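For this depiction, one protein chain was excluded, whereas all remaining protein chains were kept in their positions.
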Amino acid sequence: MDVDLILRVYPFFLQAAWVTIQLSVLTAVLGLACGSLGAAARLSRLRIFRIIGAVYVSLFRGTPALIQLFILYFGGPQIGIQLDAFEAGVIGLGVNIGAYMTETIRGAIIAIDRGQTEASRTLGLSRWQSMRYVVLPQAARLMIRPLGVNINALIKGTALVAAISVVELTYTAQRYIGSTYKPFEMFLLSGTLYMIIIYATGRGIAWLDRRARIT
Amino acid sequence: MTDTAFVEIRNAAKSFGSLQVLRDINLKVERGQIVAIIGPSGSGKSTLLRAINELDPLSSGEIWLEGVQINKKLPHRQYERHVNQVRQDIGMVFQHFNLFPHLTVRENITLAPKLLKGMSAGEANALAEQQLAKVGLMEKIDAYPSQLSGGQKQRVAIARALAMKPKVMLFDEATSALDPELVEEVNLVMKQLAEEHMTMIIVTHEMGFAESVCDRVLFMDGGVVVEEGPPEVIFRNPENERTRAFLRKHLQTNHNR
Partner (left out) sequence: MSLDFTVVPQFLDVILLGVLWTILITLGASVLSFFVGIFFAIIALYAPWFVRLPFRAFEWLFMGTPLLLQLFLIYFGLIQVGIDLPAFVAGVIGLGLHYAVYNSELIQASILAVDRGQTEAARTLGLSRMQTLRYVVVPQAVRDVIPPIGNNMIALLKDSALVSVIGVSELTLSAQQAIGRTFRPFEFYVTAAAFYYAINLIMEAVQRRIERRIALSR
């Protein structure tokens, strides 16, 4: 183990980890937005929205995220979409994870007992009121853990943007492996940073989940 | 308009695909009347009850409440608004209570009055206390549903429905999911409502309760009303062979328990 080397290069890895964190946060926000819209579409009363939602989920879950990213970043300019690598990474990964989150959110909503909707509709609440005051508060609690699984996958998924040369953790590890020929050290360094990010996020989600359960 | 009874069902029919669950049902309920619907499972009695407030809309036929047709054919938006309006006048109590688990007893009761009747928090609170006192559960006002027994849950569900000041109450096997020792407390609340002349339609398996509380009993089987009449007649001296067979079987199984 080359400890000197690790001590020499670790500041660059810390910088890269910060990029990974930024990517993760922005991707998660975009993913949640796409997931909420997707779930609303899939549960819509209107067939056309349901079809759009189903096609979105099927296409984006049915093809590799890496290919989606390449289509956006390398193919985008051909159809008039010019993005830098970081922007393309956030949008590509966010829309991709949004398809998975759509299913998570929809799953939590349909897991709420039909009787809950029936009881609130019986009292005279409208479809939207029943969703807003009765179903969603309960579904929100159910979806914290599975969304946590999506977010865990998303953090690891940000590594894909190394393939479009965003200088985040995996790209940095790859570059230093190439220049130092020390794959184990570089893996250990970047792997540790990924684990810290993932562990901290996991703790945050567990905390949210506990808090939601108490009330 | 005024030639309809308080609650009136005309030529009600419903099918799920090729399966006909209700066939040509007619029913009139006067204000303050208490009607029990009995029959084997799958006879369509719950479906009929759920059709009254449009949870399971009829395929054809009409349902009227105090001169207003509940199942009017309207464009979607108008229909939704209309149904939300009329449902406020129809209280419903379910077999599995369907209390909102994320809300306290108080919030369960005040949710709809606050949202739909524009009540202030103070007014709604007073209302909740009043309704809970009626079902004898004032001390549980800040409990969550998970902290209540089945009988208590059902009493809260009744209080929640009553808080909307409904014109008619529907009970869908309200005591079927309860342990035997908890049935009585719910029956007592329902009897109390009967004494206050609340109009009620009750789907039930409890013949003794139906006999002692109801003005009229309907026996349904295979999606039709086979026989109807005052409880003395239906329970003591039914005319129809199917009614007799059902009651005989029911008494037997109850004895065997």
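Some observations on this one:
Labels for the chains are A and B, by order of writing; each one numbers its residues from 1.
Rule of thumb we're sticking to: a residue touches a chain if its C-beta (ideal position, glycine included) is under 8 Å from a C-beta of that chain, and two chains touch if they have at least 3 such contacts.
Treat the numbers as computed from the prediction; the structure is a model and nothing was measured.
Note on the chain not shown: across the whole complex it touches A.
Which of A:Ala65, A:Leu125 or A:Val166 touches the hidden chain is settled by the complete complex: it is A:Ala65.
Taking the complete complex into account, A:Tyr194 is the one of A:Tyr56, A:Phe86, A:Tyr133 or A:Tyr194 that touches the chain left out. Residue-level contact of chain A with the missing chain is found at 59, 62-68, 70-71, 74-79, 156-160, 162-163, 169-170, 173-174, 177, 181-184, 187, 190-191, 194-195, 198-199.
The definition used in the following text is that only the chains that are shown with their structure count from here on.
Taking each chain's centre as the average of its CA atoms, chain A and chain B sit 46 Å apart. Every residue of chain A that touches chain B in the complex is listed here, in rising order: 113, 115-116, 118-127, 129, 133-134, 137-138, 141, 215. Residues of chain B touching chain A in their complex: 53, 55, 80, 84-85, 87-88, 90-92, 94, 96, 98-102, 111-112, 115-116, 157, 160-161, 164.
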